[in-house]
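Apart from one protein chain that is not included, each protein chain of the complex appears where it belongs.
Take a look at subunit A:
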Amino acid sequence: MTQYLKSREAILLGAILALLAMIATRFPAFVSPGNLLNVFNDTAPLIILALGQTVVILTRCIDLSVAANLALTGMVVAMLNAAAPGVPIAVILVLAVSLGAILGAINGVLVWKLSIPPIVVTLGTMTVFRGLIFVISGGEWVNAHEMSAAFTGFPRSVVLGLPMLSWIALGIAALFLLLVFRTPLGRAFYAVGGNPHAAVYTGIVVGRTQFWAFVLSGALAGLTGYLWVARYAVAYVDIAAGFELEVVAACVIGGISIAGGAGTLVGTILGALFLGIVKNALPVVDISPFWQLAISGSAIIVAVTFNVRQNRRRGRIILKRAEGHA
């Protein structure tokens, strides 16, 4: 029992509840169920991206290109919608997911086949993807009046009391939980991150597992690309600029170890919710939104300190640092 109370998820849940209680003492309206659902809906894109990032980080990689992937895919579907408003939403969704997956696969192939360090690959593809948005759009914006009502309406359409955007985040969370706990690929993510050498001896191809992690992360980034431009009803070169760091922050706060193989999806979701609540609460409690960057930075540092402390207590691998550099 104490083990559960000391777990990252429990501590984080406690922190979130404490945060909400603190806000509630002065602004009770913030914790009304209706507003909390709004906060969840607002955090849904972060949750979706953070789930994809989690499997990438579990395999000892990192994907810094998610925000650029999101923006590129968003621009492509927005331009398609502006040019051919008749294309049904189902086709747009399939297209966004596939394009995102292809962009993710580019990262994956470079990491798998050429064993280029993931941070270098995704730094590179991040700038290339951003540049491509400018090339295809010529620097122009796609504005709300150029998009069809069906295109912008889909993420907001309310089903059973929740917007579609929230349902998609919940659905993906459920799928990822199944994937990680019930499929060989899901277990391979942990095996590859925990000990790549041992993973090889159990018949897992490390590079291929990392490849699929990048494909998943890319597919979710593509999907979020459509949801993002549809929700905000605008697409331009710089949408979601720097969002990749918030995504990594959500994972780190959620207890995902950057060294791979440790952390849970529930932690990631709580980490994303923590950032989402802070972001939505700042204007309510009348703190300048300019504080947000510094707060999430501090949260990352505090969280990673916790991560390392927890690992140390367990005494997992004595020469972990040396092994990481080998």
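Structural remarks
Going forward, contacts are C-beta pairs under 8 Å (C-beta built on N, C-alpha and C of every residue); 3 or more make two chains touch, one makes a residue touch a chain; residues count from 1.
Throughout what follows, contacts and distances are computed from a predicted model.
Hidden from the displayed complex is a chain whose UniProt protein name, among "Autoinducer 2 import system permease protein LsrD", "Tetratricopeptide repeat protein", "NtaA/DmoA family FMN-dependent monooxygenase" or "ECF RNA polymerase sigma factor RpoE", is "Autoinducer 2 import system permease protein LsrD". Within the whole complex, the absent chain has one touching residue among A:I116, A:L177 or A:V266, and that is A:I116. Although one chain is not displayed, subunit A still touches it through residues 62, 110, 114-117, 119-121, 123-128, 130-132, 134-135, 139, 237, 245, 248-249, 252, 258-259, 288, 290-301, 304-305, 308, 319, 321-322, 325-326.
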